[in-house]
Structure formats: structure tokens, C-alpha cells
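Just one protein chain is left out here, and the rest sit where they should.
Should a chain be cited, it is by its letter among A, B and C, assigned in written order, with residues numbered from 1 in that chain.
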Amino acid sequence: MKIRLGTMFGDIIRSLFRRPATQLYPYERRPTPERLRGNLVWDPSKCTGCQLCIKDCPSDAIELIVLDKVAKKFVLRYHQDRCTYCAQCVVNCRFKCLNMDDQTWELASVNKEPFTVYYGKDEDVAFLLEKMARDNAGESGCPE
Amino acid sequence: MDTSTALEKAAAILQPWALATATPEPNRLDVVIERGSLIPAVKALVKARWGFFSALTGLDQPPSGDGEPVREGCVEVLYHFCSAAAVVTLRVSVPYSDAKIDSICEVIPSATLYERELIEMFGVECTGTPNTERLLLSDDWPEGVYPLRKSFTGFQQAEGQEANHGSAA
Amino acid sequence: MNNLTVHPLIGLLLFPGGLFLLASGLLYEWIDRKLVARFQNRVGPRFIQPLADLVKLLAKEEISPEGVNKPLFFILPVVALAAALTAALYVPMAGFVPAGSFRGDLIITLYLLSVLTLCLGLAGANTISRFAIIGATRTLTQLFSYEAPFLLALLGPAIAAASWQITDVDFYAQQHLWMAVTQPIGFLVALVGLMGKLELPPFDSPEAETEIVAGAMTEYSGRGYALFRLGKNIELVIGLTLVATFYLGGLANPVQFLIKTLGLLVVLAALQSLFARLRIDQTVGLWWRVGALLALAQLLVLFLLR
Partner (left out) sequence: MEAQRKFIVPIGPQHPALKEPGHFQFSVEGEIVTGATVRLGYVHRGIEKGAEARNWTQNLYLFERICGICSHVHATALALGAERLAGVEAPPRAQAIRTLMSELERIHSHMLWLGVAAHEGGFETLFMYSWRDREIVMDLLESLSGNRVNYSVNLIGGVKFDVTEKHHDEILKGIEILEERTKHYLKVVTTDRTFLARTRGVGLMTLQQAELFGAVGPTARASGVARDVRIDAPYEAYPQFPVRLVTDDGGDLLARFKVRTRELFESYRLIREILNHMPPGELTTRVPRRIPAGETISRVEAPRGELFYFIKSNGSEKPERIKVRTPSLCNWASVTQVAIGHKLADMPMILSGIDPCFSCNDRMVTINRGSSSQVWTWEELRRYGIEYYRQR
């Protein structure tokens, strides 16, 4: 094979007259692919509380808090910062109540709080948060 | 050479040292050998140019003490040789109390990395491996704590357990 | 052409020394980086980036490593920059008549330009960092390899003009056909020699980051590093000016200066992006076996034709 100098000459000249391949990310956004595995979303109406999703989660990112088993009152506590976005829970769910959103994927924050997300019917979540607040207050007041 | 003839050939080569042989899967041959016959067995394989040394696995078998006759804890060291689809495994068992095995580096020099991993993870001393400095664990990892033994279950407990273990042995 | 009435010393601070050189050095660095980026189909930095880098570095803490000769460690970058700035005095910067000019100033300029490299080598050898020492050895090895061919290549036009004075050569070049045409080999050697001098790829083995981190400058940080970088940028401008003066028909006015030096810079950037890095032994071999011989052959032709 012939040995030559500057085999990439054509490339570099062409690229002078071409748009750079770089994407200026925050200003320039490409549409996300359909199958993008972004944030987990949960539809409480279909859930039976079987906990199959939790069993196989590789990173303990989801917890199902049972408020009332008979009335199917559940709250899903989802830790975005632990989630590995593998979608195993979506596969495991037999009632199709879990899904991964393809739009919300920019997950940056300076502290950890926004990463704990509660899903559920509004009144259930409110009830749970209130209960937790009460418990916390009780705990801190109690021991000393 | 298809897989079964390769395995037959390997079985013939290893015949003099084999304590027991098994064929767990069609493409595999497990040969249990004594500690002392490891080097001759490996030498025979290399001399016959049977495959290449592919991996070294340590398997921890903790002591079982409930009910059955008490079995001493041991580490099973598995030397895997591959030739096309055929895999031959030499199985050598070394007890905790005398966790020593001869290094096969004189026959296969590249085995030293695997051996060092075995030393660090299972605490099996490979006599004769050229370099025994830490390869994978950090320099300040405590001596005598072998993370891949079943008795290691995390750091705080491990030290306690290791101490217990020492007193028991 | 230059009939300003300010005090010469103050004038010197603005032009050709001081401010003008700093600004043009940064500008040329940006153009170089941008061009290389465009050749590689990237976006490249914004024009403010070299200045931002400089300001950032100047504002950073300067750490002097253990085991160095402290005064030397701090003085070397200053000497390097000063040498580069001084060299600008004898070169027709921006197409104006040089601030100072005397017989034989070509030699002085060339050696002032080499002082920067020498300082770099010393700076590397001064520290006990292994990367810096290897970088220093390589820097000096490279210095010895390209210096002779580069000098020989610049001698060609000087001989043609029968003068060691840069202004004379400039004047001669303006009157005659471009010497890049009449002495093509010399031009090539000078251009590539300039790349070696500036340690641009493919001659960047003295600071090959994948081998020896940053070479001689590994231990430098903050102000010292900023001064070295600035020195290099200025050397880039001066080198380009020198080659343009000698080989591209002289520099009669600022417009010519801009067009010619920028044209050279485009070629330089293209060459930078075309090749893989040469090992130091290959660099030396290339210069002595090819570069020096070519330059000598060029001189021989010149002598024969006179």
C-alpha cells in the first residue's frame, strides 16, 4: 500500500466549510428518542400493591407505602438519585401502572431533597406527608 | 478438533493425576486433583498445547458444622483452560488452616495477575508467584481480611468475625 | 510612516512592545485554536477565551514545588517573556518600521526567540518532577535539532538581500518577487521550523500530554504558567511576522501584515491538524537528516546562482 503524507487533508478542508459537529447543548436541544428512559411515573389507579417492582429493583429506588391495603391506598416513594433507569420495574409490573417518561431527564440539583418524589392520589400523599411530619416532630420532642 | 475429542484428549492427558472427573456440561470437563499434582498437570496441558489458560476462580466453602460431620472450611481453586468451545477445569482444594498452593507462574507467566487476585481475595498463598504486592486492594486494607470469603460480610463485623475465626482455628 | 510625538519609552509600552504584542499574541492564539477546531469539525473557543485563560491563571495561586531553586523558578518565566517582547523590537511588527534596527539584528532576534525555549528547558530541569525533567530534556533536544535548519532557512533571504539587517531584507523583499517562490525549500523549512520552535503538533513531543503531562511546564501554575504561555503566543506572532517578511514579499503596511501572517497561520493550523505526533527521536532525525540538508541545498543553490 502506498504511504502518503497528510491522508486527512480532504477531511480538514471539507470541514472548514461545514457546520461543526458540536452541539451547543443547553441552547440547542435535540428531540429525545421515543424509548428514552427518563423519570419513573406511577399511575396509582391500576396498582394492586403486589410489590413485584420493588423486589427486582437493583438500587432500592422505589418504596411502596401501604396506607390502607383494602382500599388500595398506596403511595410510591421514588428516589430519583438512586434510580439507575434500567426499567426493570416497568417490565415487572403486570398492570402497566409504571412507566418511564421520555421528556424529563435533566436531573440536577444542588441538594438531595427534590430527588425524593411521592406519587399517589393527592389526598394520600398529603396524608402521608402530614403523618411523617407528625412523627418527626414527635421523635425530636420525645427522647431527651 | 471438535469439542468431545478435545475433552477426551484432555482427560487422557490429565489421567495420571485425576482423583475424580465429571462432565457437568457437554463442553466441560472437571478434574479434581491433589494440590501437589497441580504443576505437573498444568505442565502436561501446556506441553500438549491443549488450549490456553483462561481464568482462575476461587470458590469459598465455609466450614459446615451443624448436624453433618464437621467439614473444615476450604477454598476451592479452579483453573480453567479453554480450547475452542471446550473448557477443562482443574479443581484443587486447600483448607483454611494450610491455605497454600504452588504458583503456576513458572509454566504460565501471565498467571501471576490471577494468582495475586486469589491471594488478596481469598487468602490463599501462592508460593512462588513473582510479586506479591497489593494488586487490587488498597494499601491500607487490613492484613488477613479476605473479602471474597463468605465470612466477610462488611467491615465492622468482619474484624470481629475474623478475630473469632482466628481463636477457633 | 511612524511620526507619533509621544515619548519613545511610553510609545514602546504600547507599540511595538507591551500592549500591542500582548493583544496580538492572544488574538493569534485564538485564531490558531479556532482554526484547528474548525479543521477538526469542532466549534472552538470564543475570541475572549485566551484572555479569560490568562486572567484566570494570573489570579490563581502560584505554587512553588519542593526541591526547586526558588529565585530561578520565579525569574524564568519573566525572562522568557521579556526575551520574547524584546525580540519584537527588531521585527517589522504590523508592517511598521521596527523600533530599533542595526546591522546584524537578525541574529539577535533569533537568539532572543531561543531564550524562551532555553528558559523553558531550564524551568523543567529546575524541578524534581520526573515529567518536567523528561520534558526539559526533550525541549532542549528539540531546540538543538530545529535551530540550525531554521537559522539556515532564514539565512537564504538574508544572503539574497546581502544584509543581516531585518529592515534591509524587508526592503529587498518588497522590491523583488516573493522569495517563497524563488526559494521554496527555504520557505518550507522555515515554516516547519517555526512549528518546531513553537512546539506545535506534530512537534509537540516536549509537552506531549499523553506521555509526560505538560512536559517542562508540569510544575508551573498561576502566574509563571501564564507568562510562559504569553511568551509563546508572542513568539508565534513574531515568528509569523519574520517568515512573512522574509518569504512573502515583505511587510509594507498593516493590511499586508494581517493578510500575510493570517494566511501563514491558516497553513500552520492545517499542518498542525494533519499529522500524528512525532517521537523525539523522529523529530531529531527529521530535522538533521531532512531539514538541515534541504536548507543547506537551498543555500548552495543560492551561492551558485549569485
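Please note the rule applied: a contact is a pair of C-beta atoms (placed from the backbone, for glycine too) under 8 Å apart; a residue touches a chain by one contact, two chains touch by 3 or more.
Since we're looking at a predicted model, the values are computed, not measured.
Q: The chain left out here touches which displayed chains?
A: Contacts of the unshown chain, counting the full complex: A, B, C.
Q: Among C:L22, C:A153, C:A208 or C:A244, which residue is in touch with the absent chain?
A: C:A208
Q: Check each of C:I31, C:L57, C:A87 or C:L278 against the chain that is not shown and name the one that touches it.
A: Selected residue, touching the omitted chain: C:L278.
Q: By the contact criterion defined above, which parts of chain B meet the unshown chain? Give residue numbers in ascending order.
A: Against the left-out chain, chain B lists 24-25, 27-28, 52-60, 78, 80, 82, 84-85, 87, 89, 108-110, 112-114, 121, 131, 133-141, 147-148, 150, 152.
Q: Could you please point out the chain A residues that touch the chain left off the display?
A: 1-8, 11-12, 21, 33-37, 55-59, 84-88, 91, 100, 102
Q: Just checking the interface: what residues of chain C touch the absent partner chain?
A: Residue positions of chain C that touch the missing chain: 36, 39-42, 130-131, 134, 201-202, 204-205, 208-213, 273-282.
As a working rule, only the chains that are shown with their structure count from here on.
Q: Cα centroid separation between chain B and chain C, in whole Å?
A: Spacing between the chain centres: roughly 62 Å.
Q: Return the distance between the CA-based centres of chain A and chain C, expressed in whole Å.
A: Measuring from centre to centre gives 53 Å for this pair.
Q: By residue number and range, which residues of chain B touch two or more other chains?
A: Within chain B, no residue touches at least two other chains.
Q: Going by the touch rule set out above, which residues of chain A reach two or more other chains?
A: none
Q: Could you pull out which chain A residues touch chain C in their complex?
A: Checking each residue of chain A against chain C gives 5-6, 8-9, 11-13, 15-16, 18, 20-22, 24.
Q: Looking at the complex, which residues from chain C come into contact with chain A?
A: Checking each residue of chain C against chain A gives 37-44, 270, 273-275.
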